[in-house]
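Sharing a structure with you now.
Here we show just some of the chains, and they stay where they sit in the whole.
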């Protein structure tokens, strides 16, 4: 029986290591083995590598993955949408699995806050069988209950990985903090989540989208995704000038909706000033705990704001993201985010590329 | 022609002065003169006296007022609800007047953020005719367009003043941040806004209300208003102990809705920790700019919170507040808040009483 | 091994028969056997007996049941809320089981419209093992996935059966067609669903509830449940007089919310006239297909109405219903609905009692 290669993080900030795990030849009911075709390197992976979020080590990273079904456990004959599922099908899946039984899953219908939620590439120690629980590997083992999606032929693997977890995150965020058609929307940040937020805002009928971000090549992507105006935050460093530049685009009262996709805590203070009175602010990018800011809560009362948080996503948001990718235009745009490809054996170079933000999206191709 | 006495603030933190202004004997269309029966001293008045909010000086304070119609301008023959209005009727009114024409009034339907909103007792300089634009006076002059409400016989003047602007504020706040029947609700603060929030939460079907406040006599009021549990913040000073005491009442995940009615900025950090994941936080008490806190925006994303601000109120919230006071039980409870009565000539003693939080509600009776 | 007695409907409109089925001594994982303490006869059971809804015959009727756990399958150690579950516990359960996988369960989150939903006492043929799938029996067998609720000590069996499926139905209906606190609400019908709707409206803060129903003893219940005014539809037969009587209570424009809990199709035309323009109409009682009415759709456009349907309920509505019954006042009121008790052997007399609407709630006590 041959072994399966996987890239493992065994110590923070240390080089990733190639390891081999026993191949999986038998499955319990509802499980699957997928041969990985492409794995995205998400900004979160960089945070994990830097040790900014606690994970069990060693770990096979990778929560953005496309592959082909190699083995199907008993009873697993349909994907999440009810479409037939067979060996050889190209699939992706919701990276998290929830219990469906806890207070948040059941009573409050907030499954992303499930008390025992686990994510591939984030929550599983590679020392425990079946080991292969992340996308940076030749194969991945999917648990009973994983929301698997057969990818339509018309949607390329690059589009799915280019969209990554960012698109599902944005779909979920905008569900919680709705954009009405005709709204003016500001998106702070032009990383993957920012671009996805622009795309969702565009799709939801935003009348005008203004993007704040950097560097230049990301702003070009932002424009191509639908931003009518882009402001280079590296070019306009002074907060007041930046604010003036934004209000020049929105009119004097600011935007109906502002979506934070930056991650630096201080962005929240900048963003909240850009929302019109009575408007909505979606705090989507503060996924990691990056520390405190000096904040004036009077602003929330006085401006009569709605400030909304959103965490991760549910399978139905992946469903909606994939349906969006079935629109050729979006599929092409998201695919265009993928700029750098590495084999598993060059995972460290890939991680470094992603870390330096030189690239669009960096991916591993086992 | 006799003069009209009014209590005027002419310099911050200085004693209020009794002044006299010419009586008003003729009115333009839609205006009214009301003889004041009772004027509440609101916590905001104390802030104004301390100079914590900029107002034009000199000023006749007083935005919580009940009186009887003395003069009616042409065409003013119905109250806001369409009920006939006549000289001698006992009335109150929405303290603010909006333009109805600006971006916030018209396009965004956020009239409390009207760009030219003006409030009796807050926005008018007493040096300008007709001078009498506040409730700390024998008479008050109401502008065209003021939302006047004839008070039903069954609702006592004490009930209306006891409820004050706090009840309308709470009605508005809960409209923006809805309580579902069956929700667990925490109210931070047991001042007038806190008690009103408890009342509205109770009326809206909250299954359990927990109040955090002080001192003891306010907590007794909180219990009588419907709080099933009260926690004395002076008795439990340690934040962690306080949190434990609250979670003992709510269960381990916190409350569905937390309503901040404190005004100290730091209360926001305490309150936000008490909301269950996916819950709602209403920032209702940060009316004055009381400075910054050290705040972690990651909490909003991770807990998937809705943080909602609400500013002042509209006439329809006064309407709803008055309808609530038509329920005998509420009328009696709010009337019980009024504990200290002073004549106009003792306005300084009244202000001092209010400032030291010794009283329930302090009122002036001209 | 002893047998288990069950009351079976084997032909529409024919007497129910007592049958015996083999006792169940072993269970698969997640299953349970419950010894029935009380089974409610729901209006729907009468419809089933009359053949107005197609069901598989023979059938053990009964979808409102309270009993004590006799056997627990492997892994079933917690109830739906996560509370520990043990042999001897008094329980009830959501009568329907959904697949959790179909388009309505997953993508649209409308599980009550699950394409393969099955209900105890309604969907299972008694000829197929394990036979015992209805409440009119000494024991009932619960499938894997049934949402079981341990009943708190403070809530009597009479309260749970008195509330029956009606309360969960009303909880769900009002979730879809929200009552804002302060709303005026009309409830059409004073059967179990009507009373439950009154209770939920009251709990949700309705300012005034008007009930239309009959006969007198049901109207007395309606008053005790919180209706401020009751109109005897047998006493006021003329539609226009009835409308006048209602508007006398609501004011000239009608009610903010009208809830139909009647079941006769013609009630919809009467009810829709009683909603104020821009108000909401909840069609909750048209559970059976009772035929067509002559209807003018112009009314919906002109009155700018929201007409809302609601079908059955989900486990979380049972959860909420039970929490409502933990309020002593509601528990007592719902228990008071139970007026007639019969042993299994007198099931035909019980059905007859229910059919003639002579009773409050009729129950079987095995």
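Going in written order, the chains are labelled A, B and C, and every chain counts its residues from 1.
Quick note on the criterion: a residue touches a chain if its C-beta (ideal position, glycine included) is under 8 Å from a C-beta of that chain, and two chains touch if they have at least 3 such contacts.
This one's a predicted model, so the numbers in the text were calculated from it and none came from an experiment.
Here 3 copies are displayed; the structure file describes the full homo-oligomeric complex as 4 copies.
The rule is short, and it goes like this: only the chains that are shown with their structure count from here on.
For the pair chain A and chain B, the distance between mean C-alpha positions equals 44 Å. Along chain A, residues 103 each make contact with two or more other chains.
Across the complex, chain C meets chain A through its residues 78, 80-82, 101-103, 106-107, 109, 315-316, 319.
In the complex of the two chains, the chain B residues touching chain A come out as 103-104, 108, 110, 112-113, 176, 253, 265, 268, 276-278, 283-311. Residues of chain B that touch chain C in their complex: 181-182, 200, 203-205, 207, 320, 323-324, 327.
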